[in-house]
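Just one protein chain is left out here, and the rest sit where they should.
What follows is chain A.
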Amino acid sequence: MQKQAIFQSKLLPYALVAPQLAIVLIFFYWPAVQAVIQSFLLQDAFGLSTSFVWFENYLELFKEPAYFAAIVRTFAFSFAIAASSLSFALLLAVMADRPLRGSTLYRTLLIWPYAVAPPVVGVLWVFMLHPSLGVLSRYLRGMGIDWNPLLNGDQAAALIILAAAWKQISYNFLFFLAGLQSIPKSVIEAAAIDGARPMRRFWTVIFPLLSPTIFFLLVINIVYAFFDTFGIIDTMTRGGPGKATETLVYKVYTDGLLGGNLGSSAAQSVILMAIVVVLTGIQFRFVERKVTY
């Protein structure tokens, strides 16, 4: 009879996965459990007085209209960031995939923005579009547009979305390019011989074959828009003007780190975690069905 296990010792497989498990436990589960515990506590910043308050931190949040506004805003931002960076990156990838002179150079240049840290992206765009310091804002003013994201919430929101999407384009571009290059040329050539024009070839052949990449990037982009836009918001608008650019993550930061209200901040993190779990679940349950591997 053939032996099932490849490993000689029963302990060896456990030993081999132990480092990975330890990392996940220490860096994910332990902080997550801590956050859940903290969310039931009311505590001062120094941790000198602690009282157990059950769900009070959550109830306080749901009483706050600004919290719901932040949820809606976060979803709107994520959608806008993911949609714009994905579509623009796909466009760039399709163009860079064509046999061009010096295409490696273009590709390298397009990947650059990914190496820039989010706060630096924020500063970069501030220098371009700050109402008085910005280079581009002078042109906008010249065109008769009253450009002032310090007071105009819609403009500030647009600015954040623009900066966040710009940074993510390179990452998406990289994956799209790899995805495009893995599509067998013979399939496309066959479609061309059958008389399909470029647009039709793209939508009926390339796009479906690219769907696993698109699906993967969609998940990554949503997570990015939820969490990594923090640095951009902090350097560009600090959640303002009004509350026009305050997302859930930024609220966690201001309430917890600036405000010292760790209980509420922890409760918000737990809710945020739940939202992302549900979102990812939905994506895998429903969107993934449409994906052909």
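Definition applied: a contact is a pair of C-beta atoms (placed from the backbone, for glycine too) under 8 Å apart; a residue touches a chain by one contact, two chains touch by 3 or more; residues count from 1.
As a working rule, contacts and distances are computed from a predicted model.
Colleague: Which protein name, taken from UniProt, belongs to the chain you can't see among "sn-glycerol-3-phosphate-binding periplasmic protein UgpB", "Paraquat-inducible protein A", "NADH-quinone oxidoreductase subunit J" or "Cytochrome c-type biogenesis protein"?
Modeller: The UniProt record for the chain left out of view names it "sn-glycerol-3-phosphate-binding periplasmic protein UgpB".
Colleague: Touching the hidden chain in the complete assembly: which of A:8, A:49 or A:186 does that?
Modeller: Of all options in A:8, A:49 or A:186, contact with the hidden chain holds for A:49.
Colleague: Can you name the residues of chain A that touch the chain not displayed here?
Modeller: 42-49, 126, 130-133, 150-153, 238-243, 254-255, 257-261
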